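Some chains have been omitted; the remaining ones sit where they do in the full complex.
To keep things simple, chains are lettered A, B and C as they appear, and every chain counts its residues starting from 1.
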Amino acid sequence: MKPNVKPLGDRIIVRRLEEAEVKKGGIIIPDTAKEKPLEAEVVALGTGKKNDDGKAMPFEVKEGNRVLIGKYSGTEVTISDVEYTILREEDILAIVG
Amino acid sequence: MKPNVKPLGDRIIVRRLEEAEVKKGGIIIPDTAKEKPLEAEVVALGTGKKNDDGKAMPFEVKEGNRVLIGKYSGTEVTISDVEYTILREEDILAIVG
Amino acid sequence: MKPNVKPLGDRIIVRRLEEAEVKKGGIIIPDTAKEKPLEAEVVALGTGKKNDDGKAMPFEVKEGNRVLIGKYSGTEVTISDVEYTILREEDILAIVG
């Protein structure tokens, strides 16, 4: 379910995946790996970063992409009892799969 | 009621919403979430950020928008007994709804 | 009375308003609000910020404007027994009224 929130600029909303979900995808981050990146799913793209002409630049990720993000990247927000993270696209390390 | 104040440049005035107001909108931030973003209503847009040609850039938010902002973003000001926050548009994380 | 001083560049001279003066204007900053912005009156504009062609950019505020400034913005100076603050225009949060 997509949250009813539109990020501004180059921000993106992701939902961090639980370990059970991640295992299906193949990347396993053990509980003890405190500083390691985590897997998350992109649930909403922002309005896009504007270049000098005021034109929005396209995103490299799409809704539904599984991505790796730093454990402490972005800002957490709770929408309809679900925890999401709002972060900038440049803080996404890689697309999984 | 719109405050009698015009922000300068890319600044915006918002009114932070009480939990009761927020519940109607669907995003519930529990009291214990000390560092999480808060919901607020845009009440006044600034004069606009000037580009190199001295032309004001348009805002992405409008008056009346509900937005998510960081708990410690911007500067608080009291106008006619109401608390507002003056912040830059780039400090707005997302538009709600 | 306008002080006999011309700020350089995008600097502006303002006179901070006493609480009695502010009450007339409608924004009341209680004494206990130590970090909140204060109301001030613009008394002199600078020579203007130069762009790359050496042309001075116009100011958004005018002499006589009431403005909100951060409590610790700018540098205080005493001219003919009156305390003024010299600050850059970008440190002015909003125009009042």
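The rule is simple: a contact is a pair of C-beta atoms (placed from the backbone, for glycine too) under 8 Å apart; a residue touches a chain by one contact, two chains touch by 3 or more.
Here the structure is a predicted model, which means the values were calculated and not measured.
Of the identical protein chains in this complex, 3 are displayed in place, while the full assembly in this structure file contains 7 copies of the same sequence.
The working rule: only the chains that are shown with their structure count from here on.
Viewed as a contact network, the protein chains form an open path, each link joining two chains that touch. Centroids built from CA atoms put chain C at 42 Å from chain A. Centre-to-centre separation of chain A and chain B, using mean CA positions: 24 Å. Residue positions of chain C in touch with at least two other chains are not found.
Within the complex, the chain B residues that touch chain A are 26-30, 33, 36-37, 51, 57-58, 60-61, 68, 70, 89-90, 92-97. Residue ranges of chain B in contact with chain C, taken from their complex: 4-9, 11, 13, 46-47, 50, 52, 54, 75-81, 86.
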